[in-house]
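Dropping the structure in here first, questions after.
Presenting chain A:
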Amino acid sequence: MTATASRGRKPAALDAETAGRLRGYLRQMMLIRHFEERAGEAYSLGLIGGFCHLYIGQEAVAVGTISALRDDDHVISAYREHGHAIARGVTPRAVMAELFGKATGSSHGKGGSMHIFDAGRGFLGGHGIVGSHIALAAGHAFASKYRGQDSLTLCFFGEAAANIGAFHETLNMAGLWKLPVVFVCENNFYGMGTALHRAAAIEELHQRAASYGMPGQAVDGQDVMAVREAMDQAAARARADGTPTLLEIRTYRYVGHSMSDAVHGTYRSKEEVEEHKRRDPIRLLAELLRERAGMPEAEVDEMEQSVKAEVQDAWDFAESSPDPDPSALYTDVYAPEA
Partner candidate 1 sequence: MATKVVMEALSPTMEEGRLIEWKKQEGETVAAGDVLAEVETDKAVMELVARAGGVLRKQLVPAGATVPVATTVAVIAGKDEDIAALLGNGSAAPGAGAAKPAQGAAGAETAAAAETAGAAETVATAETAAAAGKAHPAPVVAAAPAAPATPADGGRVKASPLARRIAAERGVDLAGIAGSGPGGRVVQRDVERAPVAAAPAAGAAPRPARALPDEGYADEPLTQIRKTIAKRLVQSIGPVPTFYLTAEVDMERAWDAREALKALGPEGKVSFNDIILKAVATALRQHPACNAWWQDDHIRYWRDVHVGVAVAVEDGLITPVVRHADRKTLREISAEVRDMAGRARERRLRPEEYTGATFSISNLGMYDISHFTAIINPPEAGILAVGGIIEKPVAADGQVTIRRRMQVTMSCDHRVIDGATGAEFLRTLKTLLENPLALVW
Partner candidate 2 sequence: MAVLTYRDALNQALREEMQRDDRVFLMGEEVAEYNGAYKVSRGLLDEFGARRVVDTPIAELGFAGIGVGAAMVGLRPVIEMMTWNFALLAIDQIVNSAAKMRYMSGGQVGVPIVFRGPGGAALQLAAQHSQAFESWYAHIPGLKVVAPATPADAKGLLKSAIRDDDPVVFIEGEMLYNLKGEVPDGGEHLVPIGRAEVKRAGGEVTLVCHSKTVAVALKAAEELAAQGVDAEVLDLRSIRPLDEAALLASVAKTHRCVVVEEGWAFAGVGAQVVDTIQREIFDELDAPVLRVTQADVPMPYNKHLEKAAKADVPKTVAAARKVLYLE
(Lines give C-alpha, C1' and ligand atoms only; values in the text may rest on other atoms or scores of the structure.)
Protein backbone atom coordinates (compact mmCIF):
# COMPACT_ATOMS: atom_id res chain seq x y z
CA MET A 1 0.00 0.00 0.00
CA THR A 2 2.90 2.29 -0.35
CA ALA A 3 5.37 3.56 -2.83
CA THR A 4 4.59 4.20 -6.41
CA ALA A 5 3.11 1.31 -8.27
CA SER A 6 5.03 1.97 -11.44
CA ARG A 7 8.42 1.00 -10.14
CA GLY A 8 9.85 -2.31 -11.16
CA ARG A 9 7.62 -2.67 -14.19
CA LYS A 10 9.43 -4.71 -16.86
CA PRO A 11 9.45 -3.46 -20.42
CA ALA A 12 7.42 -6.15 -22.13
CA ALA A 13 5.26 -5.82 -25.23
CA LEU A 14 1.73 -4.66 -24.52
CA ASP A 15 -1.22 -6.65 -25.70
CA ALA A 16 -3.30 -5.02 -28.38
CA GLU A 17 -6.24 -4.24 -26.08
CA THR A 18 -4.02 -2.50 -23.55
CA ALA A 19 -2.12 -0.64 -26.24
CA GLY A 20 -5.40 0.58 -27.72
CA ARG A 21 -6.64 1.71 -24.35
CA LEU A 22 -3.39 3.54 -23.64
CA ARG A 23 -3.54 5.28 -27.01
CA GLY A 24 -6.93 6.54 -25.93
CA TYR A 25 -5.51 7.82 -22.64
CA LEU A 26 -2.70 9.52 -24.47
CA ARG A 27 -5.05 11.39 -26.71
CA GLN A 28 -7.24 12.43 -23.75
CA MET A 29 -4.24 13.67 -21.82
CA MET A 30 -3.02 15.61 -24.85
CA LEU A 31 -6.51 17.04 -25.30
CA ILE A 32 -6.63 18.23 -21.70
CA ARG A 33 -3.10 19.65 -21.91
CA HIS A 34 -3.83 21.55 -25.08
CA PHE A 35 -7.21 22.69 -23.83
CA GLU A 36 -5.60 24.15 -20.74
CA GLU A 37 -2.89 25.87 -22.74
CA ARG A 38 -5.50 27.52 -24.93
CA ALA A 39 -7.59 28.41 -21.87
CA GLY A 40 -4.54 30.19 -20.48
CA GLU A 41 -4.20 32.02 -23.79
CA ALA A 42 -7.87 33.01 -23.76
CA TYR A 43 -7.54 34.22 -20.20
CA SER A 44 -4.61 36.43 -21.16
CA LEU A 45 -6.74 37.83 -24.00
CA GLY A 46 -9.51 38.69 -21.58
CA LEU A 47 -11.94 36.17 -23.01
CA ILE A 48 -12.11 34.36 -19.68
CA GLY A 49 -12.63 36.20 -16.43
CA GLY A 50 -12.50 35.53 -12.74
CA PHE A 51 -10.35 32.77 -11.35
CA CYS A 52 -8.92 30.14 -13.66
CA HIS A 53 -6.91 27.20 -12.35
CA LEU A 54 -5.10 25.08 -14.91
CA TYR A 55 -4.42 21.36 -14.73
CA ILE A 56 -1.24 21.19 -16.82
CA GLY A 57 1.05 18.46 -15.54
CA GLN A 58 -1.64 16.52 -13.67
CA GLU A 59 -3.47 14.99 -16.65
CA ALA A 60 -2.66 11.37 -15.86
CA VAL A 61 -4.56 11.57 -12.58
CA ALA A 62 -7.85 12.55 -14.21
CA VAL A 63 -7.50 10.12 -17.10
CA GLY A 64 -6.18 7.20 -15.06
CA THR A 65 -9.00 7.37 -12.53
CA ILE A 66 -12.00 8.46 -14.56
CA SER A 67 -11.32 5.87 -17.24
CA ALA A 68 -12.19 3.21 -14.66
CA LEU A 69 -15.71 4.54 -14.07
CA ARG A 70 -19.11 3.42 -15.27
CA ASP A 71 -21.80 5.73 -16.56
CA ASP A 72 -23.82 5.45 -13.34
CA ASP A 73 -20.91 6.59 -11.17
CA HIS A 74 -20.50 10.16 -10.00
CA VAL A 75 -17.52 12.47 -10.25
CA ILE A 76 -17.11 15.58 -8.13
CA SER A 77 -14.17 17.92 -8.00
CA ALA A 78 -12.86 21.20 -6.72
CA TYR A 79 -11.96 24.27 -8.80
CA ARG A 80 -9.09 22.83 -10.88
CA GLU A 81 -11.56 20.64 -12.69
CA HIS A 82 -11.49 21.37 -16.43
CA GLY A 83 -9.42 18.23 -16.98
CA HIS A 84 -11.71 16.07 -14.86
CA ALA A 85 -14.73 17.28 -16.80
CA ILE A 86 -13.14 16.58 -20.17
CA ALA A 87 -11.94 13.17 -19.02
CA ARG A 88 -15.51 12.42 -17.93
CA GLY A 89 -16.72 13.22 -21.42
CA VAL A 90 -17.97 16.76 -21.04
CA THR A 91 -17.19 18.22 -24.44
CA PRO A 92 -14.40 20.76 -24.82
CA ARG A 93 -17.00 22.98 -26.46
CA ALA A 94 -19.22 22.98 -23.36
CA VAL A 95 -16.28 23.55 -21.03
CA MET A 96 -14.70 26.29 -23.12
CA ALA A 97 -18.04 28.02 -23.61
CA GLU A 98 -18.53 27.95 -19.85
CA LEU A 99 -15.13 29.51 -19.34
CA PHE A 100 -16.15 32.17 -21.83
CA GLY A 101 -19.36 32.66 -19.82
CA LYS A 102 -21.61 31.79 -22.72
CA ALA A 103 -25.17 30.50 -22.80
CA THR A 104 -23.93 27.32 -24.46
CA GLY A 105 -21.57 26.57 -21.58
CA SER A 106 -22.06 23.55 -19.39
CA SER A 107 -23.68 25.75 -16.71
CA HIS A 108 -25.10 28.21 -19.25
CA GLY A 109 -22.53 30.78 -18.27
CA LYS A 110 -23.60 30.97 -14.65
CA GLY A 111 -20.84 28.87 -13.15
CA GLY A 112 -17.60 29.65 -14.93
CA SER A 113 -14.25 27.95 -14.53
CA MET A 114 -14.85 26.76 -10.99
CA HIS A 115 -18.35 25.36 -11.54
CA ILE A 116 -18.42 22.97 -14.45
CA PHE A 117 -21.44 20.66 -14.16
CA ASP A 118 -22.82 17.96 -16.42
CA ALA A 119 -25.47 16.10 -14.49
CA GLY A 120 -26.20 13.82 -17.43
CA ARG A 121 -22.66 12.47 -17.25
CA GLY A 122 -22.68 12.27 -13.48
CA PHE A 123 -20.25 15.19 -13.29
CA LEU A 124 -21.45 17.12 -10.24
CA GLY A 125 -19.13 20.16 -10.18
CA GLY A 126 -16.82 22.20 -9.91
CA HIS A 127 -16.76 23.54 -6.28
CA GLY A 128 -14.95 26.59 -5.06
CA ILE A 129 -14.68 26.22 -1.30
CA VAL A 130 -11.66 24.11 -0.48
CA GLY A 131 -12.68 20.73 0.89
CA SER A 132 -16.43 21.31 1.22
CA HIS A 133 -17.31 19.13 -1.71
CA ILE A 134 -15.64 16.14 -0.08
CA ALA A 135 -18.76 15.90 2.09
CA LEU A 136 -21.00 16.16 -0.96
CA ALA A 137 -19.18 13.17 -2.48
CA ALA A 138 -20.03 11.11 0.58
CA GLY A 139 -23.64 12.20 0.08
CA HIS A 140 -23.69 10.92 -3.47
CA ALA A 141 -22.24 7.64 -2.22
CA PHE A 142 -24.76 7.56 0.62
CA ALA A 143 -27.49 7.76 -2.00
CA SER A 144 -26.01 4.89 -4.01
CA LYS A 145 -25.93 2.72 -0.93
CA TYR A 146 -29.40 3.90 0.17
CA ARG A 147 -30.73 2.76 -3.16
CA GLY A 148 -28.88 -0.52 -3.06
CA GLN A 149 -26.77 0.34 -6.10
CA ASP A 150 -23.11 -0.53 -6.58
CA SER A 151 -22.22 2.74 -8.25
CA LEU A 152 -19.43 4.76 -6.69
CA THR A 153 -18.39 8.38 -6.37
CA LEU A 154 -14.97 9.64 -7.38
CA CYS A 155 -13.92 12.72 -5.50
CA PHE A 156 -10.93 14.88 -6.44
CA PHE A 157 -9.31 17.36 -4.10
CA GLY A 158 -5.87 18.79 -3.53
CA GLU A 159 -3.52 17.83 -0.76
CA ALA A 160 -4.17 21.13 0.99
CA ALA A 161 -7.84 20.20 1.39
CA ALA A 162 -6.78 17.22 3.48
CA ASN A 163 -6.21 19.59 6.37
CA ILE A 164 -9.72 20.97 6.52
CA GLY A 165 -12.50 19.79 8.80
CA ALA A 166 -14.75 18.59 6.01
CA PHE A 167 -12.08 16.09 4.97
CA HIS A 168 -11.84 14.56 8.41
CA GLU A 169 -15.55 14.62 9.21
CA THR A 170 -16.41 13.09 5.87
CA LEU A 171 -13.76 10.39 5.81
CA ASN A 172 -14.81 9.39 9.30
CA MET A 173 -18.43 8.94 8.28
CA ALA A 174 -17.51 7.31 4.97
CA GLY A 175 -15.34 4.81 6.81
CA LEU A 176 -17.94 4.33 9.54
CA TRP A 177 -20.81 3.76 7.17
CA LYS A 178 -18.82 2.20 4.31
CA LEU A 179 -19.81 4.77 1.74
CA PRO A 180 -18.52 3.89 -1.75
CA VAL A 181 -16.26 6.84 -2.42
CA VAL A 182 -12.81 6.88 -3.93
CA PHE A 183 -11.16 9.91 -2.39
CA VAL A 184 -8.46 11.09 -4.75
CA CYS A 185 -6.06 13.45 -3.07
CA GLU A 186 -4.10 15.02 -5.91
CA ASN A 187 -0.91 15.83 -4.11
CA ASN A 188 0.89 18.43 -6.21
CA PHE A 189 2.81 19.46 -3.10
CA TYR A 190 1.60 23.01 -2.95
CA GLY A 191 -1.58 24.45 -1.56
CA MET A 192 -1.42 27.70 -3.49
CA GLY A 193 2.04 28.80 -2.30
CA THR A 194 2.24 26.73 0.87
CA ALA A 195 4.35 23.61 0.56
CA LEU A 196 2.92 20.40 1.99
CA HIS A 197 5.66 20.06 4.58
CA ARG A 198 4.72 23.48 5.92
CA ALA A 199 1.03 22.60 6.25
CA ALA A 200 0.71 18.96 7.28
CA ALA A 201 1.99 17.25 10.41
CA ILE A 202 2.52 14.11 8.39
CA GLU A 203 3.41 14.28 4.73
CA GLU A 204 2.42 10.72 3.91
CA LEU A 205 -1.19 11.77 3.54
CA HIS A 206 -2.44 8.34 2.52
CA GLN A 207 -1.60 7.22 6.06
CA ARG A 208 -4.49 9.31 7.30
CA ALA A 209 -6.80 6.64 5.93
CA ALA A 210 -5.89 4.52 8.90
CA SER A 211 -7.72 6.94 11.18
CA TYR A 212 -10.92 6.39 9.27
CA GLY A 213 -10.88 2.66 8.81
CA MET A 214 -10.26 2.63 5.09
CA PRO A 215 -7.39 1.63 2.82
CA GLY A 216 -4.94 4.34 1.79
CA GLN A 217 -2.35 4.26 -0.95
CA ALA A 218 0.22 6.55 -2.48
CA VAL A 219 0.34 6.46 -6.27
CA ASP A 220 2.69 7.89 -8.93
CA GLY A 221 0.42 10.34 -10.60
CA GLN A 222 2.62 10.82 -13.61
CA ASP A 223 2.19 7.18 -14.59
CA VAL A 224 -1.29 6.77 -15.95
CA MET A 225 -1.11 2.98 -15.83
CA ALA A 226 -0.22 3.06 -12.16
CA VAL A 227 -3.07 5.45 -11.47
CA ARG A 228 -5.48 3.24 -13.34
CA GLU A 229 -4.35 0.16 -11.52
CA ALA A 230 -4.80 1.74 -8.09
CA MET A 231 -8.16 3.10 -9.15
CA ASP A 232 -9.32 -0.31 -10.36
CA GLN A 233 -8.58 -1.79 -6.96
CA ALA A 234 -10.29 1.03 -5.10
CA ALA A 235 -13.33 0.83 -7.37
CA ALA A 236 -13.62 -2.87 -6.85
CA ARG A 237 -13.67 -2.41 -3.09
CA ALA A 238 -16.25 0.30 -3.35
CA ARG A 239 -18.55 -1.75 -5.54
CA ALA A 240 -18.13 -4.86 -3.44
CA ASP A 241 -19.24 -3.56 -0.07
CA GLY A 242 -18.96 0.18 -0.15
CA THR A 243 -15.47 0.35 1.27
CA PRO A 244 -14.02 3.76 0.56
CA THR A 245 -10.36 4.35 -0.32
CA LEU A 246 -8.02 7.28 0.09
CA LEU A 247 -5.67 7.51 -2.88
CA GLU A 248 -2.87 10.00 -2.49
CA ILE A 249 -1.81 10.51 -6.09
CA ARG A 250 1.42 12.41 -6.33
CA THR A 251 1.70 14.79 -9.21
CA TYR A 252 2.86 18.28 -10.06
CA ARG A 253 1.36 21.36 -11.61
CA TYR A 254 3.59 23.06 -14.13
CA VAL A 255 1.74 26.31 -13.92
CA GLY A 256 0.90 28.71 -11.15
CA HIS A 257 -1.94 28.14 -8.70
CA SER A 258 -4.12 30.37 -10.81
CA MET A 259 -3.66 32.74 -13.70
CA SER A 260 -2.51 35.44 -11.34
CA ASP A 261 0.29 33.27 -10.02
CA ALA A 262 3.66 32.92 -11.74
CA VAL A 263 4.75 29.48 -12.90
CA HIS A 264 7.38 29.40 -10.25
CA GLY A 265 7.58 32.25 -7.87
CA THR A 266 8.47 32.89 -4.33
CA TYR A 267 7.55 29.45 -3.09
CA ARG A 268 9.27 27.16 -5.58
CA SER A 269 12.23 27.44 -7.89
CA LYS A 270 12.41 27.29 -11.63
CA GLU A 271 14.78 24.36 -11.28
CA GLU A 272 12.21 22.45 -9.27
CA VAL A 273 9.56 22.97 -11.92
CA GLU A 274 11.96 21.89 -14.68
CA GLU A 275 12.98 18.85 -12.70
CA HIS A 276 9.37 17.72 -12.46
CA LYS A 277 8.76 18.34 -16.12
CA ARG A 278 11.28 15.63 -16.87
CA ARG A 279 8.65 13.17 -15.71
CA ASP A 280 5.90 14.60 -17.83
CA PRO A 281 2.99 12.15 -17.88
CA ILE A 282 2.25 12.64 -21.56
CA ARG A 283 5.84 12.13 -22.61
CA LEU A 284 6.17 9.11 -20.34
CA LEU A 285 3.09 7.51 -21.87
CA ALA A 286 4.15 8.31 -25.42
CA GLU A 287 7.55 6.78 -24.77
CA LEU A 288 5.97 3.71 -23.27
CA LEU A 289 3.75 3.27 -26.31
CA ARG A 290 6.73 3.67 -28.64
CA GLU A 291 8.81 1.21 -26.70
CA ARG A 292 6.22 -1.41 -25.88
CA ALA A 293 3.63 -1.06 -28.61
CA GLY A 294 5.71 0.26 -31.48
CA MET A 295 3.68 3.40 -31.85
CA PRO A 296 5.24 5.53 -34.64
CA GLU A 297 6.18 9.13 -33.91
CA ALA A 298 3.88 10.26 -36.67
CA GLU A 299 0.92 8.98 -34.69
CA VAL A 300 1.73 11.35 -31.86
CA ASP A 301 1.91 14.16 -34.40
CA GLU A 302 -1.44 13.14 -35.79
CA MET A 303 -2.93 13.13 -32.29
CA GLU A 304 -1.40 16.50 -31.73
CA GLN A 305 -3.06 17.91 -34.85
CA SER A 306 -6.33 16.25 -33.96
CA VAL A 307 -6.54 17.68 -30.42
CA LYS A 308 -5.49 21.09 -31.67
CA ALA A 309 -8.33 21.06 -34.14
CA GLU A 310 -10.75 19.93 -31.46
CA VAL A 311 -9.72 22.66 -29.08
CA GLN A 312 -9.77 25.28 -31.84
CA ASP A 313 -13.29 24.15 -32.61
CA ALA A 314 -14.16 24.57 -28.93
CA TRP A 315 -12.65 28.04 -28.93
CA ASP A 316 -14.52 29.06 -32.06
CA PHE A 317 -17.73 27.64 -30.67
CA ALA A 318 -17.29 29.46 -27.38
CA GLU A 319 -16.36 32.73 -29.00
CA SER A 320 -19.28 32.70 -31.40
CA SER A 321 -21.85 31.61 -28.84
CA PRO A 322 -24.27 34.14 -27.40
CA ASP A 323 -24.11 35.53 -23.89
CA PRO A 324 -26.93 34.36 -21.64
CA ASP A 325 -30.16 36.24 -22.13
CA PRO A 326 -30.54 38.96 -19.50
CA SER A 327 -33.63 37.14 -18.25
CA ALA A 328 -31.38 34.27 -17.20
CA LEU A 329 -30.24 36.40 -14.29
CA TYR A 330 -33.31 35.40 -12.31
CA THR A 331 -33.77 31.82 -13.39
CA ASP A 332 -32.36 28.76 -11.61
CA VAL A 333 -32.40 30.39 -8.19
CA TYR A 334 -35.32 28.19 -7.21
CA ALA A 335 -37.00 25.28 -8.90
CA PRO A 336 -39.50 26.39 -11.53
CA GLU A 337 -43.06 26.62 -10.24
CA ALA A 338 -44.71 23.27 -10.70
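The definition used in the following text is that contacts are C-beta pairs under 8 Å (C-beta built on N, C-alpha and C of every residue); 3 or more make two chains touch, one makes a residue touch a chain; residues count from 1.
Regarding selection, all candidates are chains of the complex that A comes from, given by their letters.
As the structure is a prediction and not an experimental result, all values here were calculated from the model.
**Q** Of the numbered candidates 1 or 2, which one touches chain A within this complex?
**A** Every other option belongs but stays apart; chain A touches 2.
**Q** Quick one: in the complex, what on chain A touches candidate 2?
**A** Within the complex, chain A contacts candidate 2 at residues 74, 76, 105-111, 115, 117-119, 124-129, 132-144, 146, 165-166, 169-170, 172-173, 176, 331-335.
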